[in-house]
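A protein chain is absent from this complex, but the other protein chains hold their places.
Chains: A and B, in written order; residue numbering restarts at 1 for each.
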Amino acid sequence: MSATWDSTVNHQPLDRRDGATGATAATDELERTWSERPGLAGWICAVGHKSIGKRFIVTAFCFFVVAGLLAVAMRLQLARPDSKLIGPDLYNQIFTLHGTTMMFLFAVPVMQAMAVYLVPLMIGTRNSALPRMTAYGYWMYLFGGLMIFTAFAIDMSPDNGWFSYPPLAGPEYSSGKRSDFWAQLITFTEVSGLIVSVDLITTIFKLRAPGMTLARMPLFVWAMLVTAFMIIFAMPAVMLASTMLIMDRLVGTHFFNAAAGGDPLLWQHLFWFFGHPEVYFIFIPGLGFMSMIIATFARRPVFGRAAMVLSLIATAFFSFGLWVHHMFATNIPEVGKAFFTAMSMMIAIPTAVQIFCWIATLWKGRLHLRTPLYFILAFFFILLLGGLTGLILGAVPLDLQVHDTYFVVAHLHYVLIGGAVFPLFGAWYYWFPKITGRMMGERLGRWNFWLFFIGFNVAFYPMHHLGLAGMPRRVYTYGAETGWGPLNLLSTVGGAMIAVSVLLFIVNVVKSRRHGEPAGDNPWGAASLEWATASPPPACNFRAIPVVWSEEPLWEPLRRPTHVSGLAVDSREVVSTTVLDAQPDHRYHSPSPTPWPFIAAIATTVMFIASIFTPWAVVWGSIPIMIAMIAWFWPRAGETRKQLVLEKRP
Amino acid sequence: MSDKPVFPPDRLDTQGAVAGETLDVAQLPSYVFGARGIMWWGTMGVVAIEGTVFAMAIATYFYLRTNGDTWPMGVPAPDLRWGVLNTLIMLASLLPNHWTLHRAKAHDLGRVRGGMLVCLVMGAAFILVRVFEFRTLNVSWDSNAYGSIVWMLLGLHTVHLLTDFGDTLVLYVLMLTGPLEGRRFVDVAENAEYWDFVVLAWLPVFATIYIAPRF
Partner (left out) sequence: MKGLIHALEPAGPQAAHIASLWWFALALCALVFVAVLGALFVALRRAPRATGGTPPDVTSLHAPEPGARRSVIGAVALSSVGLIALLVASVATDRALAQLSLVDAIGIEVVGHQWWWDVHYDDADPSRTFSTANELHIPVGRPVLLTLKSDDVIHSFWVPNLHGKKDLIPGRTTTLQLQADKPGAYRGQCAEFCGAQHAFMAFLVIAEAPDAYQKWAEAQRKPAREPIDPEQARGRDLFLSGSCMLCHAIQGTPANGRKAPDLTHLASRTTLAAGRLANDAGNLRDWIEDPQRFKPGVNMPAHHVPEDQIKALVTYLRSLE
């Protein structure tokens, strides 16, 4: 049949509209409309940002635990000289998988996961802008992770380090499929990371509650906006590079083969053009957590909000001009090196600005000392120390000495764990009540914190000395005569303490989910919108979309209009606002649950994994993907009829 | 800043009114064209990503060039014939493409169908010509680094041609069979904008593959 189309006038009766803040027939229907479907099918079809966000966070945490256990294995092997516990072949797989998992399957995704859950709540809307894409992104992420650990289980996991330099990772020196699995894992995580970034940017630009101008946007949302842009401009570099690597290995191209006009350094440029910004898109969300949590527990807005936002943007901007500081030991021209040293110093300034502003905030605030704040305060000690060693690494002559030694290992854990993981744990303690409706145990929390903090320094501080004493990174063992034994043993003890503290955290979570004291809407007396709704939030997030008049909406008196009305209750409608000043612009029909993202992800997974073994998989493998994508996109007649009722031409 | 009125009165009259406590949005349009829309931002995100990929690939080309002492590495530069022809076809396709875009904004279903059909025909044409382009690159991907990057550049763009052709085809069928609603015209508009990107992205790629080796 050949369809025709006529613009129907909007004849939606008013009682099919939201706007009531109390419980009414309409709000019940709204709740039904936004709920996920029940059962396993519903679980697979879920597109709600809360469902996706939660499973995203849990998955990322599992990868953290597994990668952490791999780290514990490394520490045991390194605890004493000439240890025979783990041989070189296994050790090299372990440290590679540890680094790769921590970076690509934990640190970056977990921040996006937190954003997927929190951002729509913080900006006062009912779902992210492209929820089906987000669901697809999650499945790709999950399948990629499962793939690499399956590879590990069958002794096929990569063993060339988390930046997999050719020619070592190239066709000549890494036979077998190990490097290919690494390159494909990158493709999986890039797809996921990029998709979620596009979703976040769109959500933040178009779905903010009326009145939430950019200037009034919470600092965590700012941090995620900046991060998402960084991801979009940084990840393509490594996507391209890993594709080149896999092509060098599978179809005989010569991108990195010096003998045929290629160049191993090309890889390093492409990788670090991504890799350096990457460490900042782990760091910047951490800064976002800092600002949110400090404001709440200092009982006042963060000092110097504008400076904070500018610092985030400046950090993101500079971070694209630092990549060569990972390559100082290659033959880069001297002038070039001086420039990258200068940039490495310059990027310290925005970080400094934020540190100083937070200190000013605490200085002028009144402190509510609870576990989240403890984790936040640890940042100052650990990240500061790590940042300073970063400056030392930024100075070419010093880097030439400590490059590729345990000094770098120390630096990277100080900044990653101090700058991202401690704030993240703080964030988990902080938002757990919102997500589950129950508070986490405070006593266990303190134990978790102090064990982590002390264990962390015991584990990683000695590494600075080891590096200066000549211990290279990525060695599966070392001779007794080097004298590196004692400090390594100490470091292992620290690693064990961290393990115990993480275990305590898991215990705390499990206990609190059942027996934690009920949280109520806003247990910390915080200012941002996610605390304006119930804990856990209803399926529709807000019965009525709030109207925002201030950058600290819950701390300042309400004004009229207080909230939005007129969105359909029997259809997933949200209000879309203008990019800069969040004026109401149109009603956006948010996609409903569907299995197709899941199916499409499976098809893509088959294609990616098969292409490790034959290039032709790219051809026949993309047919099922296409079919799935069409089915995903194709509108359903019933759904369309419903929309025509609500339709209003621009 | 928190004192500045959020909703200028003029907006309130036209776009729903403050019914006491609430800001009524019932009368707002249920879909919009261009940068106001959600899908536009989604599309732009994809464009930004793929644009960066092209930029990186081109940068790689010139990086390798500064490395190799001869360029192109001991092989003749690609023949211009097919490359130029394809460039012309692609540029020409911008006309029906933009016409379709405007007809979509006017909800003119009949002409939208026609415009898309023309675009599809041209799309088929430049995919066909692309085959000859590969044939006349005068180098294989596995002969040296130059061959590798040239094939990669052309391959990257070809993938875009194919996907864009596919998207357009699916959307065209949908516009024929339905089910239709106003938002589908937005999809057509976004698709047209993406087509623009695929064509414009070709110009630097063309310059790199065909012109650069001649200097």
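Everything below uses one rule, namely that a residue touches a chain if its C-beta (ideal position, glycine included) is under 8 Å from a C-beta of that chain, and two chains touch if they have at least 3 such contacts.
Bear in mind the structure is a predicted one, so any value in this text is a computation, not a measurement.
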{"item": "Touched by the hidden chain, restricted to displayed chains", "value": "A"}
{"item": "Candidates A:A20, A:V116, A:L312 or A:V353 - the one touching the absent chain", "value": "A:V353"}
{"item": "Which of A:A25, A:L146, A:L310 or A:L388 contacts the chain that the document leaves out", "value": "A:L388"}
{"item": "Contact residue for the chain not shown (choose from A:S51, A:T100, A:N127 or A:N160)", "value": "A:N160"}
{"item": "Touching the absent chain when the full complex is considered, from A:Y173, A:W616 or A:W634", "value": "A:Y173"}
{"item": "Omitted-chain contact residue, chosen from A:A25, A:L310 or A:M345", "value": "A:M345"}
{"item": "Touching the absent chain when the full complex is considered, from A:S179, A:S291, A:T405 or A:S611", "value": "A:T405"}
{"item": "Positions on chain A contacted by the hidden chain, ascending", "value": "87-89, 92, 160-161, 165, 167-168, 172-173, 258-259, 263-265, 298-301, 303-304, 307, 329-331, 334, 337-338, 341-342, 345-346, 348-349, 352-353, 355-357, 359-360, 362-369, 377, 380-381, 384-385, 388-389, 391-392, 394-405, 468-470, 472-479, 481-482, 523-525, 527, 550-552, 555-556"}
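Note that only the chains that are shown with their structure count from here on.
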{"item": "Residue ranges of chain B touching chain A (in the complex, touch as defined)", "value": "1-2, 6-7, 11, 15-16, 18-33, 35-38, 41-42, 45-46, 48-50, 52-53, 56-57, 60, 63-64, 67-68, 73, 107, 109, 141-149, 151-152, 166, 170, 174, 176-184"}
{"item": "Touch list for chain A against partner chain B, complex", "value": "1-5, 7, 10, 12, 14, 17, 19, 129-130, 133, 194, 197-199, 201-202, 205-207, 210-211, 213, 215-216, 232-233, 235-237, 239-240, 243-244, 247-248, 251-255, 257, 260-263, 266, 269-270, 273, 544, 547-551, 556, 560-567, 575-576, 578-579, 581-589, 626, 630, 633-637, 640-641, 643-644, 646-650"}
